[in-house]
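Single-structure report; data block below.
The complex is shown incomplete by one protein chain, all other protein chains being positioned as in the whole.
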């Protein structure tokens, strides 16, 4: 099955793309997808502790199980605050 | 000695004037002046429990002693709130 | 900027008066004449001020706010005379590097303005007219004595 991955802000710059379809296994979780994405775009690894995820435009956690056709967004920290607390390279 | 009395809002309407010079005794207090004003403009009496006073543009109390040339303003309740609590006829 | 104005309040001008390059947050309060008050249908409204004292009281309030929230800047415009329903009677703008201070100072200013600044509102409604005010709203000196008692 495949999911549409959308990249924003720092994640967009590090992946070098705004969106792409990614093949994942049945019952893949967000954590599994993230591993694939980091292999594909190693520069993303540095954002790891800062990224949240949305599936079909709702925030969710990394244990979330994906379904065919899901829209997954990588959500770097939003613009509200300082950079304090978010560790990335 | 004399003081300038200024009337606003309900006090202006009840006195029928915006300002007037009033003769008062030396060391007269605001309370004394108020008695004179009520004699002069009986309709003011009904506002009695609602009125505050300013002397030379500062709020003050009725025991305040007047001086020659003071500007005294009758300050009905200001526009912020409801009419509750202010009893007049 | 502290102004008592006849005619429409220029909102953008009030905001511009507090804008500066370090101000990341501006909070604006707009008080508008309502069509109903305490169950009465309001037809029109008029505001009257003891202008010299209203200006000095507003200046005092702005100074107090700037003492309590040092990085804020504040501007106040109050309209006098007839104010058509639905139009602003008062605009308060407060800028600050951070929003918490701007919210706090703006709230303080409108609360205090309504308590102590000598500006009066007369409401005209079907069948009558009334000056709006409240005894509690006016600072009562400690030696307050009812004149009739």
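By letter and in written order, the chains are A, B and C; residue numbering begins at 1 in each of them.
The working rule: a contact is a pair of C-beta atoms (placed from the backbone, for glycine too) under 8 Å apart; a residue touches a chain by one contact, two chains touch by 3 or more.
On a predicted model such as this, the values are computed, not experimentally measured, just so you know.
Student: Which of the chains on display does the removed chain touch in the whole complex?
Tutor: Contacts of the omitted chain with visible chains: A, C.
Student: Of the residues C:7, C:81 or C:97, which one touches the chain left out of the display?
Tutor: C:97
Student: Touching the left-out chain: which of C:13, C:40, C:60 or C:107?
Tutor: C:107
Student: Tell me which stretches of chain A touch the chain missing from the display.
Tutor: 6, 8-10, 12, 31, 34-35, 38, 45, 48-50, 52, 54, 57, 59-63, 73, 75-87
Student: What does the interface between chain C and the hidden chain look like in terms of residue numbers?
Tutor: Residues in contact with the chain left out: 11-12, 15, 19, 21-36, 85-86, 97, 99, 103, 106-107, 110.
By definition in this document, only the chains that are shown with their structure count from here on.
Student: Between chain A and chain C, what distance separates the C-alpha centroids? Give it in angstrom.
Tutor: Result: the chain centres lie 49 Å from each other.
Student: Whole-Å distance, chain B centre to chain C centre, using C-alpha means?
Tutor: Roughly 23 Å separates the two chain centres.
Student: I'd like to verify one number: the distance from the centre of chain A to the centre of chain B, where each centre is the average of its C-alpha atoms, in whole angstrom.
Tutor: 71
Student: Touching at least two other chains at once: which residues of chain B meet that condition?
Tutor: none
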